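Missing here is one protein chain; the remaining ones are kept as they sit in the complex.
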Amino acid sequence: MALTDIQPRARRLPLDPSLIIVVLLLAGVVIAGLSLSDRFGTLRNFTNVLEQASALGFASLGQALVVIVGGIDLSIGAIVTASTVLMASVVELHPALMIPMIFGTLAFGALIGFINGYVTIKTGVHPLIVTLGTASILNGAVLIFTLQPTGGVPFWFEEFAYGRIGAVMPISGLVMLICFALAWGFLRYTSTGRAFYAVGGSPEAARLTGIRSNRITLMAYSASGFFAAMAGAYFVSRTGVGDPRVGDPITLASITPVILGGLILGGGKGNILGVLLGVFLISLLSNLLNYMNVSTFIQWVIQGLIIIFAVSIYVHKGKKL
Amino acid sequence: MTEIAARSGGEPFAAKLQQFAVPIALVALMGVATAVQPSFLSPNNLQDILTQAAPLALVVLGQAFVILVRGLDLSVASLMASVAVLATAFNATSDAMIPVIFVAAVAVSAAVGLINGLLVTKRNVSPFLATLAMMIVLQGIRFYYTQGSPSGSLPEGFRFLGAGQMLGIPVNVLALALSFAVLGWLLHKSSFGRKIYITGGNPVAADLVGIRSHRVIIACYMISSVMAGIAGLFLVGFVGTVDNWVGRGYELDAIVACVIGGVALTGGRGTLWGAAAGALILVLIFNIVIILGLPVQAQLMIKGLIIIIAAALFARAQRA
Partner (left out) sequence: MIRLDGITKVFPGVKSLDTVSFEARAGEIHALLGENGAGKSTLIKTIAGAYIPEAGSIEFDGERRAWSSPKEAKDAGIHIIYQELMLFPEMTVAENIFIGEAPRNRLGLIDYRRMYARAAEALERLGHNLDPRALIKDLSVADQQMVEIAKALVGETKLLVLDEPTAVISGREAELLFDRVKRLRDQGVCIIYISHRLEEIFAIADRVTVLKDGQYVGTREIGDLNRDQLVAMMVGRELADIFPATKGARTDAAPALAVRNLQAPPKVKNVSFDLYPGEILGLAGLVGAGRSEVAHAIFGSMPRTDGAVTLGGEAFNTPTPRAAIDRGLGFLTEDRKGEGLMMLLDMAANVTAPVLPEFTNGLGLDRGHEVLAAEDEIKRFRIAIPGPKYGVKQLSGGNQQKILFGRWTRACRRVLILDEPTRGVDVGAKVEIYEIIRKLADEGVGILVISSELPEIVGLCSRVLVMREGLITGEVSGGDINEETIMQHATASVGADAA
């Protein structure tokens, strides 16, 4: 093949093959929604879904970055919880600190993530155990501090959740979409981003190729903590308080979109946009099932079956827990 | 019991420490507890602790089998609660129904374990996801059936399982001892146990020496589920009421106990005795927190610290 044959050809299909399943499922849900419910297709509904999806979106984005480098983060829920309590209780005492505390909370999340990564690298303990341990410590600390929702934030902060740009676009949802776009660009268009996949594919090969694997791993866990804190900020904005239980369901929930998006536990593979589609799929599905008055309980069953369905379809090689 | 595990010549100190770390930790914790509260070592108190520990320890024994074959069972707690709800579904009033309930519980549990095992072996689903999905599915079915709040009733005799005594020993402690003996024989004395260690240590080599590793793995998931089901019944007997969250958190506690007890998540390494000791250590720590008058939530923090430290120590010893 001569040089000239190659150059003009455009980048393959716009659609990554690993996204086909999630796209098909998403299309199925949308079609079902449009035909089964009058309210599903309204602009207002999509605005609401987008806003409510943002917490799951932040959490799944962080989880995805860790999964790409071959890890897993079971402390996301605990970081979400701790962030809400930290932010709401500090700001209640010193309302003037609202804006600095937004950054402070995000830094706190990133720090916890950094600790996860650091302990994983230094001890060689499976990230499952490390992040489980961190989660337990954080949850314990928060519950010692308070058993009830606590703290408060200035009224204007609810704009993050409830604010709409042009009456349609929720601010939180927009921020989430921007985060995904930035993460996508980072993973695709920077050397450091490509290195995430290399480290997840084979840490030893990455090291021997001159990639600083440890640094990449630390970045991934820090980012996960950061985005968990983002989800925490969203909850504070939505409810106005710090809730010592709010993060509990988030940890496991954050894994489902990652799996649906075609990432594999063990790392090295997958498109972050698939995760975003996975977030939409889960959010729209529960939205639709709510309209159809399907009980939450049945929704759980469906969620479990979706996980099994998704992982059974994607071919899994080299599984590690 | 560790004799088939390799002894290496001139093993470094760290490796020796590993072998004795678990009993040393156990004794040290008992020392701490006695120092804080001299009545700790009284037979009554020890019996109380064992009674409390029994349901968790039953789950831990099963979990150890799964972890030994490089697996993980996150569905155990959800299964415990589901079995508890199943028990009330009979609305039995006569104690004669207890055996029927028992058989039904074991059968359902075995089926759950079979599905987990099939997903992991035949569909190649990662154990984490397969059992996570099972956990959620069971939870959904359970809540749907109870519509959020269980309403059935249990025969009076059920209390006996959790709180009764035989020959002066609590029934659930007896059940634990019996399970430990049977499973200990299975794991450490039978050829099936050897197959577990071979499969967990090197699944490829296991197939090449003619061991049907898929069957071994499936059997381990079934053991885990059945133990969880039985533990669920005992826990209901102990607590006395059924709710949808019976055993909540046990899946993680069981994994923590195994790791503290030296059962490695990488498979093929660890003993049943270690796992049981891990469960006892965990329960002892919970008790010491209470004795010291610390808030209950401090248990969570200490648990988190301990699992990281224990896992790090074992990882270091294995590398040496």
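Each chain gets a letter, A and B, in the order it is written, and its residues are counted from 1.
Just so it is clear, contacts are C-beta pairs under 8 Å (C-beta built on N, C-alpha and C of every residue); 3 or more make two chains touch, one makes a residue touch a chain.
Small disclaimer: the values here were computed from a predicted structure and weren't measured.
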Exercise. Please provide the labels of all shown chains that the missing chain touches.
Key: A, B
Exercise. Return the single residue from B:43, B:99, B:168 or B:210 that touches the missing chain.
Key: B:210
Quiz item: Quick one: which of B:65, B:197, B:234 or B:250 touches the chain that's been left out?
Solution: B:197
Exercise. Spell out the interface residues on chain B facing the chain that's missing from view.
Key: 3-9, 185, 189-191, 193-195, 197-198, 201-202, 204-205, 207-212, 268-269, 320
Exercise. Just the residue numbers, please: which parts of chain A touch the chain that's not shown?
Key: 1, 3, 6-7, 9, 11-12, 185, 188-191, 194-195, 197-198, 201-202, 205-212, 268-269
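In this text, only the chains that are shown with their structure count from here on.
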Quiz item: In angstrom, rounded to a whole number, how far apart do the mean CA points of chain A and chain B lie?
Solution: 31
Quiz item: Within the complex, which stretch of chain A touches chain B?
Solution: 72, 119, 123-126, 128-130, 132-141, 143-144, 252, 255, 259, 265-266, 295-305, 307-308, 311-312, 316, 319-321
Exercise. Would you pull the chain B residues touching chain A in the complex into a rising list?
Key: 72, 119, 123-130, 132-137, 139-144, 147-148, 252, 255-256, 259, 265-266, 295, 297-305, 307-308, 311-312, 315-316, 319
